[in-house]
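If you scroll down you'll find the structure; I have some questions about it.
Removed: one protein chain of the complex. Kept in place: all other protein chains.
Labels run A, B and C following the written order; every chain starts at residue 1.
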Amino acid sequence: MEMDYDISDHPREECGVLGIFAPDESVARMAYFGLFALQHRGQEAAGIAVADGRKIRIHKGVGLVSQVFNPENLSQLHGDYCIGHTRYSTTGSPTVHNAQPYLIETYYGPMAVAHNGNLINAEELRKELLQHGVGLSSTSDTEVITMMLAGAQGDTWEERICSVMPKWRGAYSLVILTRDGVFAIRDPWGFRPLSVGLLPSGGHAVASESGALQTLGCTAIREVHPGEIISLSDSALKVFQAVKPAENLALCTFEHIYFSRPDSIWDGMLVHEVRERLGEALYHQSPIKADIVIPVPDSSIPAAIGYARVSGIPYNVGFIKNRYIGRTFIEPTDSLRKQGVKLKFNVIARNVIGKKVVMIDDSIVRGNTTGALVKLIRDAGAAEIHLRITCPPIKHPCYMGVDMGTYDELIAHNLSVEEIRKQTGSDSLEFMSVENMMKAIGKETGYCNACFTGQYPLAVNHNPLKSGFEG
Amino acid sequence: MEMDYDISDHPREECGVLGIFAPDESVARMAYFGLFALQHRGQEAAGIAVADGRKIRIHKGVGLVSQVFNPENLSQLHGDYCIGHTRYSTTGSPTVHNAQPYLIETYYGPMAVAHNGNLINAEELRKELLQHGVGLSSTSDTEVITMMLAGAQGDTWEERICSVMPKWRGAYSLVILTRDGVFAIRDPWGFRPLSVGLLPSGGHAVASESGALQTLGCTAIREVHPGEIISLSDSALKVFQAVKPAENLALCTFEHIYFSRPDSIWDGMLVHEVRERLGEALYHQSPIKADIVIPVPDSSIPAAIGYARVSGIPYNVGFIKNRYIGRTFIEPTDSLRKQGVKLKFNVIARNVIGKKVVMIDDSIVRGNTTGALVKLIRDAGAAEIHLRITCPPIKHPCYMGVDMGTYDELIAHNLSVEEIRKQTGSDSLEFMSVENMMKAIGKETGYCNACFTGQYPLAVNHNPLKSGFEG
Amino acid sequence: MEMDYDISDHPREECGVLGIFAPDESVARMAYFGLFALQHRGQEAAGIAVADGRKIRIHKGVGLVSQVFNPENLSQLHGDYCIGHTRYSTTGSPTVHNAQPYLIETYYGPMAVAHNGNLINAEELRKELLQHGVGLSSTSDTEVITMMLAGAQGDTWEERICSVMPKWRGAYSLVILTRDGVFAIRDPWGFRPLSVGLLPSGGHAVASESGALQTLGCTAIREVHPGEIISLSDSALKVFQAVKPAENLALCTFEHIYFSRPDSIWDGMLVHEVRERLGEALYHQSPIKADIVIPVPDSSIPAAIGYARVSGIPYNVGFIKNRYIGRTFIEPTDSLRKQGVKLKFNVIARNVIGKKVVMIDDSIVRGNTTGALVKLIRDAGAAEIHLRITCPPIKHPCYMGVDMGTYDELIAHNLSVEEIRKQTGSDSLEFMSVENMMKAIGKETGYCNACFTGQYPLAVNHNPLKSGFEG
Partner (left out) sequence: MEMDYDISDHPREECGVLGIFAPDESVARMAYFGLFALQHRGQEAAGIAVADGRKIRIHKGVGLVSQVFNPENLSQLHGDYCIGHTRYSTTGSPTVHNAQPYLIETYYGPMAVAHNGNLINAEELRKELLQHGVGLSSTSDTEVITMMLAGAQGDTWEERICSVMPKWRGAYSLVILTRDGVFAIRDPWGFRPLSVGLLPSGGHAVASESGALQTLGCTAIREVHPGEIISLSDSALKVFQAVKPAENLALCTFEHIYFSRPDSIWDGMLVHEVRERLGEALYHQSPIKADIVIPVPDSSIPAAIGYARVSGIPYNVGFIKNRYIGRTFIEPTDSLRKQGVKLKFNVIARNVIGKKVVMIDDSIVRGNTTGALVKLIRDAGAAEIHLRITCPPIKHPCYMGVDMGTYDELIAHNLSVEEIRKQTGSDSLEFMSVENMMKAIGKETGYCNACFTGQYPLAVNHNPLKSGFEG
């Protein structure tokens, strides 16, 4: 049995994508460093494909960016056009087979695709392709997207992309590489982020998060708009509104809550700042007197800072996180097992002993770690522990490219807030309300809150069929 | 620079294939041991796919069979139906991307294909697929075969295979796995071998060479006939004559000369015995008096035994081959470099000193090692060295799945026999004539001798286009 | 050229050690998890040795704890007695040869040793051993210690340890494993930390840092006193004062500044708390008005919190650290190179734009990264940047087991504070004074401040000889 000490109780993002056009630059090396800045969005596989005007060359593999690439394989990726991908795989063991970008030859030349998101009508589209005689080598919706592009009608890639885009229902932030072009595409609902910026050397880069563009030194960063295709193949960007933006946009709230880097921009807002405001709102929703505010590191730090600021309660460190412990096949001994998360977190006892502690966390998904964290603080001598969560209870799965877990797994689907409080062992538990969350974000609409509310922006099938196939 | 001490001056076979249906047996483990017996046909990648009536599972990788498989990955391959593959890759570095079997999902369910041979009209077929909107992820003709099967018309796999087989021109010994069946297919010209046999446990197995079936304990072994489809999905074999055998069969003579294991049957003949007869014929073609007959190990041993028998000249060992030296990135020192093949071969000097030596080799392809072997014998003190080759001069490339080298590389395309003799430093050099070779084999027609004669059984294109694609 | 993005401008600790006696427990697995909590003290090799009353078994290797151990090798380490080690190697490439524990057989049975520290008279002791006819397989002082123990006089291990301890001059926190015992030893000057605690299951554990004992669930934690030997072989600890504590203790101040985990106790004080006080003292030493206090993550966070508290200047996040980028052989492109540390750090621009920023760092050693960090903040729009360092200028190398760098490398040995300020590009630069630092720590004496003052507690040889030996 594999013990996963690394991934705490969080939803799992499925991918990060990146695209670069930079003449006279080593785009593969730029992509390599850019992917490091997207590593948090997927740590199980990585890949880079590069085009030089004639050919596309690719290297991808299982593991972290630093494990997949070395000077040898990177040096063979010549060219001015490039896309890259980091992947989190939701099922089974990670294999190179599922690593992206996905590269094929088409009638119009070679093409590579990298994808963040999930098509909810992939099964239908898949069946159409199979019926048309197209064999598929995986169960991935990215292959469906790729094969549809290969069979699309139109004289240019722009036309061909435009001709199939309307058939795709769901979340897709895509980068497409052709032999002499890079395209960035975002679905009309705007589910997942995608930003574009100007490189210091004169080309352009596109990435899932603006934080990765900042790493590459980009300026003039802006988000790709819902329904847009942006072509990076020239000194100036070419922008097409391929599909009209959806009437009801559906940006993922969880990018604010947890996924995105704090230094990224999402929906025009700095994520760090939104999180500070979420912390402030948490206090205002349910004011309390306490001695210290501590975050669960690292994602809750800005919210805890915000909470401390408006409440006047001092901010300090409560947990020390062991950054080296990750996945391991070693089972702890019985006496260690009883200590639960202590293997990953130690407590600064002096900061909590005898105190009323406000403990800020970003979310409770499966509910399998919060209780152990509360117990750590309790055992260290805290007088009271008041748990504050920067998002509402998560009651519904996500079908837009995030592995939240199933209904069976989601604790808030199965237990009331009071039951959850009891299970965590905290003295009080407060989830952010949907209304206050949106107020803190500063928007009333335009976001997908389906995981909180069950109101999916697109009709979803809760029981998709599985093909008898382990490609 | 990689120094290849392992592959001497021989053509390189491209693949070995294998299929098994064995109810109540661990077919993956059987395939594993069967692939060892086909390892000589491909040492760069290996794969096994298994079906259990519903799903197909696959494992493949770069390296020898013993490197690709372990108890863990093998134990996950459940089922009664199985195909396997060993691969020699002709171009570039070997990657898992090109390893076979090739597995896809089709409208009719999952399907895996493994292939030995080469389609000479792959480029045309490829273009048709691309035009139909099918994206291709490699430049391999096996993917072309697979995608054509995915798009084929017909109610059963037999019908679908029959519907596309007539379009395939060239060499193909194929095994196809579906969720509940294994098919073995041989092209109507009969280029490459394929045999089928009865397993001790009651099922059947098919393999590129009968020697591998012998390893699995098979009895009732027979060759798959040109143009046949054999279905292994039941207790009794089902045999279809899918395409009429070609009027002029074109079995590869080089399977007799070098490729096949000596314990395999090719065209109804034991290869070891054919090689003995080739040795006998070599003596009769040009009788000579000498003191000792030595083979270049290992492939020329039976021919040297035959030569010794009819000539009355004693057979003995001349060369000791180092079985451990293979490919290495270590360059020899200058003084070692001068010794050439000595790193791979030592001489039993006592057996050649002061003697007239007949040295038997199976073929001279690029001509880059024979001279060094002659020099080793000469330096050990041989009085005369008479080189005898069991096949005619190789003057033309092969387009049927064998990497013979290009016109530029083939020494006999560029030099006369006398020039080759001089270059090798031998006192006499005799190639087997085409006529004597066929007489020794015992057939006048039915074989492809294109590499000797340039008379290709099918029209070939000497300059195929390359797509701008490094999938 | 290897680019090291991971290790910023910090001294490098050389080792962490750990020992466990726990009857009826899987001590190897406990050690495995304990070593994770010491991983920050050495990331290049790790090892565990276990004794079962008769034999000692060992496994060690190059890499992180998670890379060196797996269920197979760990399951073979049976027994109740155990020691472990994490290593940072100062010279050359890391090899398993230098990994610890160091295991030998002696006349008194098997013995393994793991060491944190450095003997300054190792060269003399080494020569004595060689002269006595003992061959040495490495240049490590740990082997010298081990061989001296093998040749020591006395009836018990305690006696033998006591007989050689007086000859050792320098820093040594040692754990020693025999076939039925674990000993913990700390040098009489107390250079490096070592703590012992009671395990929940009834045995005892010893570790370089109390934070690791906390991870193992220990209670009743106390530091091993200078000159003590503690035996863990029984239900109660046995404590010997083997050597009288030095008149002038010499605890390493840098354990407070940087090395130790914030949740560890050093000299009776919680390191996190000392760092908060250092931050407070930094403000009091040179008060300033500013808009925001930011730490250089992670080690400066507590000091920044302390600074913010006493100054009233708001604390916030300035840098986002990329936790995935580490060592790589990939060179950045030219345009990336110009950005320096941006690959490892991004800035939260909103928090600094137009502001007077106080930036807290723990130390400046070689001075190769601070300037780039200042520039990141400057480029993000900060109005003024006031750099505050929680320790004095480092002007002298360490010979007690820490790789500070040589005189040539130490920026403060070569430049004045004003010159360093200019080079970093900051608007003001303030190092903590030695006096204020000691006041914040709360002690006047008992610490080694040689790296700041050049006053070494023991006479050191700045130019040790090297043997002609690369074992």
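As a working rule, contacts are C-beta pairs under 8 Å (C-beta built on N, C-alpha and C of every residue); 3 or more make two chains touch, one makes a residue touch a chain.
This one's a predicted model, so the numbers in the text were calculated from it and none came from an experiment.
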{"item": "Missing chain: touched chains present in the view", "value": "B, C"}
{"item": "Of B:D263, B:E384, B:E409 or B:D427, the residue in touch with the unshown chain", "value": "B:D263"}
{"item": "Which residue of C:I20, C:L35, C:I56 or C:I120 touches the chain not shown here", "value": "C:I56"}
{"item": "Residue touching the undisplayed chain, where the options are B:R29, B:K395 or B:K439", "value": "B:R29"}
{"item": "Contact residue for the chain not shown (choose from C:I20, C:V68, C:L103 or C:L232)", "value": "C:L103"}
{"item": "Interface with the undisplayed chain - residues on chain B", "value": "25-26, 29-30, 32-33, 36-37, 39-40, 43, 64-66, 69-71, 74, 199-201, 211, 214-217, 261-263, 270, 272-273, 301-302, 305, 309, 314-317, 320, 322-336, 338-339, 342-343, 346-351"}
{"item": "Residues in chain C touching the chain absent from view", "value": "54-58, 96, 102-107, 109-111, 127, 130-137, 139, 146-147, 149-152, 179, 467-471"}
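In the analysis below, only the chains that are shown with their structure count from here on.
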{"item": "Path length in steps (a step moves to a chain that is touched) from chain B to chain C", "value": "2"}
{"item": "Copies chain A and chain C touch via same or different residues, half shared test", "value": "same"}
{"item": "Chain pair that, of all pairs, has the most C-beta pairs in contact", "value": "A-C"}
{"item": "Between chain C and chain B, distance of the C-alpha-averaged centres to the nearest whole Å", "value": "60"}
{"item": "Between chain A and chain B, centroid-to-centroid distance (C-alpha), Å", "value": "49"}
{"item": "Intercentroid distance (Cα basis), chain C paired with chain A, Å", "value": "36"}
